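The excerpt is restricted to a subset of chains, each kept in its original location.
In order of appearance the chains are A and B, and numbering begins at 1 in each one.
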Amino acid sequence: MISVLFFAKYREQLGTAKICIESSELGAENLTVAELKAHLSQRGDLWATVLNAENTLCAVNQDIADSAKLLSDGDEVAFYPPVTGG
Amino acid sequence: MHSLVQVSADDFDVGAECDALRAHSRRSGAIAQFVGVMRDSNQGDDVLTMELEHYPGMTERRISEIIERAAARWPLFAATVIHRVGVLLPQDQIVFVGVSAGHRHDAFQACEFIMDFLKTEAPFWKKERTPSGERWVDARDTDQQALARWQLEL
């Protein structure tokens, strides 16, 4: 199972803070972040827009990750807009 | 080096944090500090309240990692970073960065370095409530540009 978190504007736009996806549902064993994005984009235009926006950031297990990052069962993936703290 | 990272809804006491840095710095002498304060306006609109969301766990990890990078670059005695989350009002304190070092220039540099990277890497997001409604604050190009300095300067 992979957990996928959404923050801030994305959390509001998608109406969810966290989804859990069973490995069986993903169809492949070791997906990349890009492949996870493609899979989630099937959920609708809004998902495709948020996930593929140029400035969407991704973290895997709380470390910043790029699209080529390979995922494993149990990983925590997060998608979020540029940060605005401080 | 002693370091402290705290992310919480609670306000912080700048005097107490400075005292704590001082206690870790018998041989240091120089403490540089930054306090970020909530403004009462942004982009021409009054801001009534601001809500800070973050990514619990990752926030603390990224801040600790930024402090480690600063400590690798300048000889530091202690560093403290406190960031508030939740609902804030104008003039509330948002963030504290305090650094003690042997030389004041190192303390200033490390303090500003930590702030600049916190601004662009730590997963916090601000939502403002204005008289005309709520809006998420957009990231600013100037914060990305501020990072360029740290590639050029020593």
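Here is the rule we go by: a contact is a pair of C-beta atoms (placed from the backbone, for glycine too) under 8 Å apart; a residue touches a chain by one contact, two chains touch by 3 or more.
These numbers were taken from a predicted model, which means no experiment stands behind them.
Engineer: Summarise the composition of the whole complex in this file as a formula built from the shown labels.
Structural biologist: A x2, B x2
One rule holds for everything that comes next: only the chains that are shown with their structure count from here on.
Engineer: Report the inter-centroid distance (CA atoms only) between chain A and chain B in whole Å.
Structural biologist: 27
Engineer: What residues of chain A sit close enough to touch chain B in their complex?
Structural biologist: Per the stated touch rule, the residues are 5, 7-9, 11, 55, 59, 62-64, 78, 80-86.
Engineer: Flag every residue of chain B that touches chain A in the complex, lowest number first.
Structural biologist: Chain B residues touching chain A: 36, 52-55, 57-58, 61-62, 83, 94-95, 115, 118-127, 136-140.
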